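Dropping the structure in here first, questions after.
Every protein chain but one is kept in place in this view of the complex.
Each chain carries a letter (A, B and C) given by its place in the written order, and its residues are counted from 1.
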Amino acid sequence: MPPRIGVVTFPGSLDDRDAARAVRFAGAEAVPLWHADTSLHDVEAVILPGGFSYGDYLRAGAIARFSPVMESVIAAANDGLPVLGICNGFQVLCEAHLLPGALQGNAARRFVCKEQLLRIENTATPWTSGYRPGQEVVIPIKNMDGCYVADERTLDELESSGRVVARYLDGNPNGSYRDIAGVCNAAGNVVGLMPHPEHAIDALTGPGTDGLGFFLSFTGVAA
Amino acid sequence: MARVVVDVVLKPEILDPQGQAIVGALRRLDINGVTDVRQGKHFELEVDDSVDEQTITRLADTLLANPVIENFTIRRG
Amino acid sequence: MARVVVDVVLKPEILDPQGQAIVGALRRLDINGVTDVRQGKHFELEVDDSVDEQTITRLADTLLANPVIENFTIRRG
Partner (left out) sequence: MSDPNLDTVERAARTPDHPQPFAELGMKDDEYARVREILGRRPTSSELAIYSVMWSEHCSYKSSSAHLKQFADKAPKTDILLVGMGENAGVVDVGDGWAVTFKIESHNHPSYVEPYQGAATGVGGIVRDILTMGARPVAVMDSLRFGRLDAPDTGRVLPGVVAGIGGYGNCLGLPNIGGEVYFDEAYAANPLVNALCVGVMRTDGIKLAKADGPGNKVVLFGARTGGDGIGGASVLASATFETEGETKRPSVQVGDPFAEKVLIECCLEIFAADLVVGIQDLGAAGLSCATTELAAAGTGGMDVDLELAPLRDPTLRPEEILMSESQERMMAIVTPEHLDAFTAVCAKWDVTATVIGTVTDTGRLRMRWHGEQIVDLPPRTAAQDGPVYQRPIERPYDQDVINQHDGRDLPRPRNGEELRRTLLQVVASPNLADKSWITDQYDRFVMGNTVLAQPEDAGMIRLDDGSAPTGDTGGTVRGIALSTDGNGRYTRLDPYTGARLALAEAYRNVATTGARPLAVTNCLNFGSPEDPSVMWQFTEAVRGLADGCLELGVPVTGGNVSFYNQTGSTPILPTPVIGVLGVIDDVARRTKQAFGTDGALLYLLGDTREEFGGSEWAHVVHGYLGGLPPQVDLDRERLLADILINASRDGLIDSAHDLSEGGLAHALVEACLRGGAGARIVLPEGSDPFVALFSESTGRAVVSVPRSEEVRFTDMCTARGLPRARIGVIDLLDTDLDVQGQFRVPLRELRAAWRSTIADRFAP
């Protein structure tokens, strides 16, 4: 029985099919979860994919956060269910206050799409345990509102408690404070990440396979 | 030193997808009685007293608002 | 029916690249005397008279503004 990972589709989600493909690449079963459906169909983890849920109108993730499915995700996350928010999913997790801080418009005020070098700094989460501490990976980034911001106190606490999961190397693509590309909650089960590991699982369609580790980390543990 | 506020709103006939999305979300928050929402931009400027109305208007008209689709109002305060 | 205006601004400690870009553009337009610009959001709501302060505050606090980085003000007008 391969592990079952839910992939949520909000109206305006775009990378949900790609996230599901990555889940299958990692040997798990991808379970589609619909925004209007409160049931999580007893999956063992949930991925909130990239995209522009509700057009990212008002603020990225601000409206998706109130979807019925999010009530269940929030409850389950607080009970320790592994949750990975990618790009728009990260924004939703911040809006839902499952993760600290917020994502603002890119400093350059332009959409940015590029292959980005990252360093994985926390390998204790269910989504990063497959990486070596400090491992450097290349993963596509593509966002309009990818600038991670939080007050100094929060940032210091994130750093001191090792909750910065990934950091941008050689060039900060969106102005994120302290080059932060991803963070996790205090328990470590909820991870938010701006870059798109689901687009780095196959050298044919991406920069390489560096992104597969996020999905293998989970299946490796659960399998 | 004075604080000048410029509010920029879409012209009434122009579609406002953002406002519409918010109205939609209100249902889910079950907040009733809000019949319409229009989203615009809000600018707070710090200006020397030397700066006159005209300059502010020119600034609003060229930089802060897109006169093709937006109107703006200027408030001192 | 009443018109309610909600203005949302970034908390002072949060950088505002949009505002900074405008300050930069001002120099290029050589408009002088504008020392700082902060960009926020401006919402115009049409609400039934039945809707009370509390509801509007909740709406602003949960939806229109993100309290983690933003403050808001409410005006009846």
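The rule is short, and it goes like this: contacts are C-beta pairs under 8 Å (C-beta built on N, C-alpha and C of every residue); 3 or more make two chains touch, one makes a residue touch a chain.
Quantities reported herein were computed from a predicted structural model and do not represent experimental measurements.
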Contact partner of the left-out chain, one of A:2, A:68 or A:140: A:140
Residues belonging to chain B that touch the chain removed from view: 10, 13-17, 20-21, 24, 66, 68-69
Absent chain, residues of chain A that touch it: 11-12, 14-15, 17-18, 20-21, 24-25, 50-52, 54-57, 108, 110-114, 140, 142, 144, 196, 198-199, 202, 204-206
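Definition applied: only the chains that are shown with their structure count from here on.
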Pair joined by more contacting C-beta pairs (A-C or A-B): A-C
Euclidean distance of C-alpha centroids - chain B vs chain C, Å: 9
Whole-Å gap between the CA centroids of chain A and chain B: 33
Touching two or more other chains - residues of chain A: 58, 62-63, 66
Residues of chain B engaged with two or more neighbouring chains: 22, 25, 29, 39
Chain A to chain C touching residues, read off their complex: 58-59, 62-63, 66, 94-95, 97, 100-102, 104-109, 147, 149-152, 175
Touching residues (chain side chain C, partner chain A) in the complex: 11, 13-15, 17-18, 21, 63-64, 66, 68-69
Contact set on chain B toward chain C in their complex: 1, 7-9, 19, 22, 25-26, 29, 31-48, 50-51, 55, 58-59, 62-64
